[in-house]
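The structure that follows is given in the form of structure tokens.
Selected chains from the complex are presented in situ; the others are not included.
In order of appearance the chains are A and B, and numbering begins at 1 in each one.
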């Protein structure tokens, strides 16, 4: 038996957000919340009772400590985080209010994480896990991070550790060509792929409607499972559990960042119980819950996974 | 002439609420607000110019004082509250945000109110009033409280004081059978009954649509007035003013607790002016106003009872 159910690797971040009804250009107070897609996924699964770990470099500063308190608080094992000098990756956010869009400004250059190399981590320990989760965001940062993500996936594959990959393409970080160049070789070693319809179009040059892009990805790369979100149009699944289109409902947004990670987390919760389709239902629920409270990390209890989604008071 | 227009008797409570956009499990600050169905009704009517009093046991603690400041501030006479030792009844609330439901956790066991007996109160003074208002919630707590509520209704009836009763069935507090056993004997002495369609089904074993349950209650127990809410389906009235179905409109909820009490309060405001049907219109308005601001106690002025329910700025 492995020590962990899920282990993940990515960059630690801190978000600084203007209060709703305010603008960054006139703010006197900012909300601080730790962030990071991979840590969010580990944090969600820890709350659902899974043993999870997050590996990274972590600045030995108060902000590094702030990050650690958040994710360790919900049960994520951070003992594989390597202390480092230097700055914490930041991002500033104005929540927006329609028709004024939310606005995110990254301030995440020049961090130690961008210089990581495979020898920084103890792979025997890092891969003593059932599932390795990595994202395109981490691979996109630098050649170094792309190298570590590639190494991680290969090493996991060699050891028989399953791999989950979230493409999560960001045009500010790399070109579609570079993304494909880095990510495509990983697909043969990946068990479950998250790739939105739009990322399928942009990164993998696919055309067609959502379900067909979803199933093409599955077929072309021989993956066990492919899960494709498509904004409010739905979520598409194809894989060894068949094919399905899941409906998506809109909800009022209190705070958006992290909702996608909660969808991934919920889905992987099902994956670890051998049912990605049930997992997608979990993910649809947790991603909606994610929008109801502040912070990138979604707070949810196992009992709430089964909550009927009404708004009645529970007494 | 009596000293009071309405006198009521129930338990004093304090609510502790997580801020919207937060979760109790991660809160560093809670909103504190006094609560209690019977006090809320007395508080609403005091603001509308009625002389009202609230009787209870009240802990001689800062939280007891906090409760007193709130309701006395709007004009409720608390001089019939008996000081007591021990803890204040509490309830914790997470406001929720769809699809995450609001969540209420009671922490109201082991209070002095649960041990009350009829000899605690001066009934001549307590019943020097036009109308006594009691609820099933208070009757449900213990045998002692059931005994005091029963005593109060009987003593009022003997003195010719009108009685208003709100069934307000709570499955966490008692069984439908016990509720019926305690409340049914009170109905013959009651002038105006509030019983939702669902409580009619659960507690009084009635079947049929809302209006028919409403009119059956009236007929079976010979009440002057029966008022039945039915969630968003409407409000039903049958009684000496005839029969009517009132439409209900949904509104955005800032804070839900106390809205039902505001409906009761508004209705009794009409009752005291000999028009329950006008009262129900008041109640529909005050219960909507209740949802627009924090706290169990609704703040409203007599002028606002007549406000056209538009959202235009009043200048």
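Things to note:
The rule we apply is simple: contacts are C-beta pairs under 8 Å (C-beta built on N, C-alpha and C of every residue); 3 or more make two chains touch, one makes a residue touch a chain.
No experiment lies behind these values; they were computed from the predicted model shown.
Here 2 of the identical protein chains are placed; the entire complex in the file holds 6 of them.
Here, only the chains that are shown with their structure count from here on.
The angle needed to superpose subunit A on subunit B by their Cα atoms is 120 degrees, rounded to the nearest 5.
Mean C-alpha position of subunit A lies 47 Å from that of subunit B. Residues of subunit B touching subunit A in their complex: 20-23, 25-26, 96-104, 106, 170, 172, 256.
Touching subunit B in their complex are the following residues of subunit A: 249, 251-252, 254-255, 285, 288-289, 291-295, 299, 301, 304, 307, 309-315.
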